[in-house]
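Pasting a structure here, questions to come.
Every protein chain of the complex appears in place save one, which is left out.
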Amino acid sequence: MDALFSQLFAGLSLGSVLLLAALGLALTFGQMGVINMAHGEFMMAGAYTAYVVQSLIADAGVSLLVSLVVGFLVGGLLGLVLEVTLVSRMYRRPLDTLLVTWGVALVLQQAARDIFGAPNVDVRAPAWLSGAVELFGLGVPRTRLFILLVAVVCVTALALVLKLTPLGRRIRATVQNRDLAETSGISTRATDRLTFFVGSGIAGVAGVALTLLGSIGPTLGTAYIVDAFLVVVAGGIGQLKGTVIAAFSLGLLQATFEYSTTASIAKVLLFVVIVAFLQVRPQGLVSLRTRSLA
Amino acid sequence: MSPAGTAERRGGAVGRLLTGERVRTLAGFAVAAVALFGVAPALLSDFRLGLLAKFCCLAMVAVGIGLAWGRGGMLTLGQGVYFGLGGYLMAMHLKLADAGPGGVPDFMLLYGDGTVPGWWEPLRSPVVTVVAIVLVPVALASALGFAVFTRRVRGAYFAILSQALAAAFAILLVGQQKVTGGTNGLNGFRSFFGYDLADPVNKEMLYLIAAGTLLAMVAIVRLLMRSRFGELLVAVRDQENRVRFLGYDPAAVKVVAYAVAAAFAGIGGALFVPIVGIISPADVGVVPSIGFLVGVAIGGRATLLGPVLGALAVSWAQTSLSEQFPSFWTYFQGALFIVVVAFLPGGLASLGGVRRRWRAGRAERDDVPDEVPARAAQAPTTPSETVTSGSTP
């Protein structure tokens, strides 16, 4: 029973990390169709933001909370710059966008290496996040719970924004029919920029949260980007629901595989499962069905 | 009608080009052969020749990517996997051969339990190894290709899946240190099918093999590009559904191109191993897999020679730049991706074309006024059509 719970929690925890990494992508890739390979580097930027903020604010708790906000802004601004300078020119060439943003990712990584040095650095976790809480007779690290909380808050906030606010309505309208949205007086350009800002901002938040799990380095993003994209692909395009389900399913699956085999075999099994899953549902878990030829 | 007139002029030009082109192609191959087999070995030091041999191996992957991505539209971010499969198969054979009949490779004594796993055993045979180097990548590519292409997973989805494959493969190699050498990879080979790898003569032989193989691959791709299959591949790239409604299975067409690319990458990896002396997860993961694309993009993805020349040039630049300015090279590589792909999607090969088209456009603008309105007429002209296409379920 304990083993089951600990695995369940390991899966949820892994799932929440995947969700944080994939949530911004669900917005930029899922809603806008932009494959942003620099998304991982926006996370890395968020992580280094936490590092910098901590060097300015001594109290680890305050600095963490400040970092979450500043990280969002840093990630968002990077995304905004990217959208305005490059991505906006390439909306009709998604695969080329992938390569261009990969180039951006390389530059950002090297910049981080030149600014902060190649070795990994650490961000101290606040005292109130150290240790573990007892849950179902199981010691659960507080940091893991905190990340789960951050993931849940981000998803909820994003879902509410999409559903209730004028921005959300504009985003959904633009996604569903760009031309019609345009003729209805929505500035699709402004909507694109805002969407990209929010999506990239979430990457920054994810990066800040990741500092709680271990030391951070310039290649932090590369480690997560592949998994994050898999989550979005498996979850299906255009709906947050799919991303959430996919993130936790993959997290649980990986935890299960890791429990019964080794971490490296688990990765391969996970890949096989996803390819097999796409045989059944090529459009992902949740998809908006359209009649477009493509 | 003046479009007809244009076409006749164009048709005549194509006719002349065809004959001229055949001569040019033969001449091109002859020049390349002289340069690779005659000039390079005579002028370059052993060290430089070894580098060129390595670049040739990397260029083999690029030739395959040119076919799969440039002509077939499959952006494959996981060619490192096939490169690695070929490389590791060769490396395993070389380790076993060095250990002698029944012997155990050194690293297995170090990390493992000192026995050779059963699935290594067939690779003691040189014949099995050579066959496996081609067949294993082809088998994996075909299996993955059929699985995803028949379900119409394509574009970005395929790119992401192929990248995930590269990530999983690299992680697997690192994780299974006892049988793969882990992060260190496999290295320290002494002989290549009985030839001493330390002997400069044998090194030159390896270079000649690599250069010859590369030339052969370019010739194969040229044949494929000009065959009906090549036309079909472009058709699938541009209008997959249309091809389907003509009675072809686009998945089969794509699988063939993808498998050829995988075979080329596998062979490239296999030759890379004795030439460079090491293969490790760092050569096959996500980062090197995308790295293979730089040269292809720069040279011109859809052209015959673009990928080869681009890959050779980028490898050379990487070697010379990264030795002197290691951090600069990464910036440079990133900038190349950004500038070339965003602003010159046809690669450097398109520069000539752009100028030619521009000049032709200026010359023809006066006598073909209706070509422009003809294109503009693509916009729907019936008032109801715009609505129809969007709203009929």
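When the chains are written out, they are named A and B in that same order, and each has its own residue count from 1.
Methods note: contacts are C-beta pairs under 8 Å (C-beta built on N, C-alpha and C of every residue); 3 or more make two chains touch, one makes a residue touch a chain.
As a working rule, contacts and distances are computed from a predicted model.
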Per UniProt, what's the omitted chain called: "Sensory box/GGDEF family protein", "Anaerobic sulfite reductase subunit AsrA", "Methylamine utilization protein" or "Urea ABC transporter ATP-binding protein"?
-> "Urea ABC transporter ATP-binding protein"
Of B:L36, B:V116, B:A156 or B:L232, which sits in contact with the chain we cannot see?
-> B:L232
Given the contact definition stated above, which residue among B:L224, B:A317, B:A335 or B:L348 touches the chain not shown here?
-> B:L224
Write the list of chain B residues that the hidden chain touches.
-> 1, 3-4, 6-8, 10-11, 14, 223-224, 226-229, 231-232, 234-235, 238-239, 241-250, 370-371, 374-375, 377-378, 380-382, 384-385, 387-389, 391-393
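Note that only the chains that are shown with their structure count from here on.
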Indicate the whole-number Å distance between the mean C-alpha point of chain A and the mean C-alpha point of chain B.
-> 31
Which residues of chain A touch chain B in the complex?
-> 29, 33, 35, 86, 89-90, 93-96, 98-100, 102-107, 109-110, 113-114, 177, 179-180, 222, 226-227, 229-230, 233, 262-265, 267-268, 270-271, 274-276, 278-279, 282, 291, 293
Report the residues of chain B in contact with chain A in the complex, numbered from low to high.
-> 75, 144, 147-148, 151-153, 155-157, 159-161, 163-165, 167-169, 171-172, 174-176, 241, 286-287, 290, 293, 297, 327, 330-331, 333-338, 341-342, 345, 390, 392-393
